[in-house]
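This report refers to the structure that appears directly beneath it.
Omission of a single protein chain aside, the complex is shown with its protein chains in their original locations.
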Amino acid sequence: MSRSDVPPLYLLLIPLGFVIWSIAFVTLYAANAIGCAFGWDMGAQRMVLIALALGFLALSTLASFRIWRFWTGRARHQPAPAASLAQIGTYTALSALAASLGTFVPGLAVSLCI
Amino acid sequence: MSESPPLSPIRLHKALERIWGTGPGWQRLSAVNHTVLGKRFMLTAFVFFAIGGVLAMLIRAQLASPHAAFVGPEIYNQLFSMHGTLMMFLFAIPMLEGLAIYLLPKMLGARDMAFPRLTAYGYWCYLFGGIIIVASMLFGVAPNSGWFMYTPLSSQPYTPGINADIWLLGVTFVEISALSAAIEITVSILKLRAPGMALGRMPLFAWYMLVTAMMMVFGFPPLILGSILLELERAFGLPFFDPTRGGDALLWQHLFWLFGHPEVYIIFLPAAGALSTIIPVFAQRRIVGYHAIIAAIVALAFLSFGLWVHHMFTVGIPHLALAFFSAASALVAIPTAVQIFAWLATLAHGRPRFEVPMLYVMGFFLVFVIGGLTGVMLAMVPFDQQAHDSYFVVAHLHYVLVGGFVFPMLAAAYYWLPHVTGRQSVHRISVPAFWLIFIGFNLTFFMMHLTGLMGMPRRVYTYPSNFGWDWLNLLSSVSGFILTMGFALFAMDIVLHFRFGRRFRRNLWRAPTLDWAMPTRPTSYAFASLPTVTGHAEEADPDTLGPQLAGGQGYLGFVRKNRLETLGVDMTTGRVEHVAILPSPTYLPFISGALTTGVVLAMLFKFYIIALLFALATFASFLFWSREKGEREDCGPIAIGKGETAPPDAEVSGPSAYWAMVIGLAANGTGFAALLFGALYLWLVAPAWPPPQIVGPSLWLWLVLPALGLASLASRWAQGTNASGRDPRLQLSVGMGLDIAALIVLSLALAALPDPTAHAHMATMAALLGYSWLHAALGLFCGLNALLRYRWGYVSARRPLPLRLNLMWHDFTLVTGLLGVALILAMPGLIGALEAAR
Partner (left out) sequence: MKRARILPPLALASASLSACAGPLSTLDPAGPSADAVANLWWVMFWASVLLFLLVGGLWALVWLRPGFGRSLAPMRWVVLGGLVMPGVLLTLLVGFALYIGERLLPHALADPPPRVSAHGIMWQWQFSYPDIAGAATTPTLHIPAGAPVDIVVTSGDVVHSFWVPRLAGKIDAIPGHRNVIRIQADRPGTYEGVCAEFCGDGHTTMRFRVEAHAPQDYRQAVLEAAP
């Protein structure tokens, strides 16, 4: 039973950015549904949604940055698949960051409960 | 263990063929080989495609003129429901599975898929399920609520007959087979590759299939769960979707589209994978943007889950939520565009040569781009509110699915058919067939966009002539027959190809992938010895590699103990990790498939006792699977050729079966998450709440957790005992006793619930407990399996797999049970809070 140089966990580098996007998506959608069902004040609900979106954007940025650093730094000195996975991970994390901007920013300006 | 002297290529072939091959006559029922089953999947899918096509012709015949009296609404509703169901579930998904099963081992440099018997079982489930669905037409009781089965129309009061049950049970049957195929595809790609094929060197087709299979793993469970809930409502009156008793029609729509939208991309991605394989061959250049394409398909996979609500823009969801889904639906065009331009760049920077497959690739380009553009239009909320449920959508979805799947599959057929048959076409019927299909398709569907904008709703069986739709429909109907003639010509060309095609030597298209580094037609064992990948797998040289491998110069170029061996590698680096020992041909998958069909048929006719007996028989048959396969002794590393050694799969920590369990539990967990979502969704949104009675904590409910927890502890104890080299049977027996205790406690907790047919609140709570009950019962089966395998001598401290799987299952059961009970205990508080806010 030998241990791998590049453990299977490295595979998670690839979807990481979009996992954050998915959690953000579901959280914002749920917060909107709960806010409308519970009759929250519109201003307060919008603030909650914007705060959540900003939080997730920050998280997404951080993740992209870390994966990129990993790709350009440590992953270079590991066996080839590490660099390859980190490269794909950087691309997907950046795509996820762009997707977060594209998905959440336009929506936050429109009507909340109609 | 010493290596036997090298055999001549012919003797090696004979030795391998004798153990890998499938016998003639009735022995064909025992086939487990990926080449055989891949072909069967594709052929069966094509037959269902033809049946679906005939239904489409009947639809077009009815709509050719206004006030047509060819069929009435009762028949027409069955026609379009069946057309959609056949094309989606019995054609597209099995076709892509067949392609993957046929090609993946060959492209990855392995001898078969990871679970050949599961492949066969999946095929039989698909075939029998498909026959049940199609046979219902002959009796005039085919599903008639549309292929997305909206409730309450598909519920008991409005569809009292067997029609909807056939859809729910038949499609679930086929879906479970597809889910098992998805798990198998994932594990095969991750574990069974040629030595040296690190993930970053894997052919793009495998990446596409990996992403597709993962999407199936997470996309199918919501639909399977939804179908089970709806069948529970129809058969036993549990009101999950009944708005008068706290259910909600929209819950079905959410669960359906949570599957249904990713489904479109599940169908498109393998086709795109085929394109990413074919285009570089004819561009005579490596694909542009390998890493960018992988990132794009991962993005596509996730985004496609984030736009399920774009089928629900008219149900009255707040604009803010619609905005998220609208933006996500538009964004999904970007990764698609990345691929389109990567393909264009590959051609622009290559030395393109035009052959028949490229003709069909051109058809894909032109048709699919139009489908993509109308897709972006439909992503815009205000426009969708006009176009939704009109013929504009019908046109759009045919452009996407025919453009994104059928044309690439036709290209793939012309590209890989020589691989399947060892022949190349002599007649050029493929060219007129293309033009008939291409022109017929566009004439049928292009003006249909206008038909929709002119206000024609979907699924009307006729129309008066004063709405200006007459000439549009006539055009579509006439052109539909041109399209059909094209497909008939294609089918004829295939038959002629098999009959009269000219034989060729290796690698017809000068392709750079491993699937051509073997004799064509392929042998049952694919590679006489396994290649080593030193560069990128898309830059291989099949012409020199093929003869070397046939001569046994790669890994495993011998037959040992009549075992079917292939290599398992480290998931990421592709270093040799173990020798995977695969099962020989067996009738068990056929028997299990037939027994499972018995379960489905008995449930269809509401003979639940008989269904239960069949289910028990099915599980008993699985124990025979377990009995047939395994190693009875610890043997340590064995020779694999080239002077290297590797341990057999039973003796490593991460063999295929372990990863299959991990991925299976991920799928299972997704289904459970969908159930939690359903319970909370109904609480938040459904009408007719609060419920007349609220489920409170009962004594039995509190006892569920200790029972599940102890069963999990016993499994851990059994595993520890085995790991230290002692007999774990006592501990396993204790674990099974605790499973039975958990079953009793759960049964009593279920009995203590108020009447679950009274309100959706009680029904969802019952479903949560029922989920745990089912898992405890399967835990019992896992324990029994481990016990028997120990008895049969397949388990030792170094071969602990059955005990590990048993533990994983019990831990999963504990965690989901914990979450389920927590939600049940939280419900009174949640209901109170919402009522207070209202």
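Labels for the chains are A and B, by order of writing; each one numbers its residues from 1.
Here is the rule we use: contacts are C-beta pairs under 8 Å (C-beta built on N, C-alpha and C of every residue); 3 or more make two chains touch, one makes a residue touch a chain.
Keep in mind it's a predicted model, so treat the numbers as computed, not measured.
Asker: Over the full complex, note down every shown chain the hidden chain is touching.
Answerer: Counting the whole assembly, the omitted chain is in touch with A, B.
Asker: Among B:386, B:733 or B:747, which residue is in touch with the absent chain?
Answerer: B:386
Asker: In the complete assembly, which of B:28, B:349 or B:632 touches the absent chain?
Answerer: Result: among the candidates, B:349 touches the missing chain.
Asker: Among B:65, B:156, B:462 or B:733, single out the residue that touches the unshown chain.
Answerer: Touching the chain that is not displayed is residue B:462.
Asker: Per the definition of touch given earlier, which of B:29, B:453 or B:825 contacts the omitted chain?
Answerer: Considering all chains, including the one not shown, the answer is B:453.
Asker: Can you tell me which of A:19, A:37 or A:110 touches the chain that was removed from the display?
Answerer: The single option touching the absent chain is A:110.
Asker: By the contact criterion defined above, which parts of chain B meet the unshown chain? Give residue numbers in ascending order.
Answerer: Against the missing chain, chain B presents residues 73-74, 77, 145-146, 150, 152-153, 158, 243-244, 248-250, 288-289, 292, 296, 314-316, 319, 322-323, 326-327, 330-331, 333-335, 337-342, 344-349, 351-352, 354, 362, 365-366, 369-370, 373-374, 376-377, 380-390, 450, 453-463, 466-469, 686-688.
Asker: Residue by residue, what part of chain A touches the chain that was omitted?
Answerer: Residues 98, 102, 106-107, 109-111, 114 of chain A touch the chain that is not shown.
Convention: only the chains that are shown with their structure count from here on.
Asker: Please name which positions on chain B make contact with chain A in the complex.
Answerer: 198-200, 291-292, 294-296, 298-299, 301-303, 305-306, 318-321, 323-324, 326-328, 330-331, 335, 570-575, 577, 647, 651-654, 684-685, 833-834, 837-838
Asker: Considering only the defined contacts, which chain A positions touch chain B in the complex?
Answerer: 1-2, 4-8, 10-11, 14-15, 18, 21-22, 25, 28-29, 32-34, 36-39, 49, 79-85, 87-88, 91-92, 95-96, 99, 102-104, 106-108, 110-114
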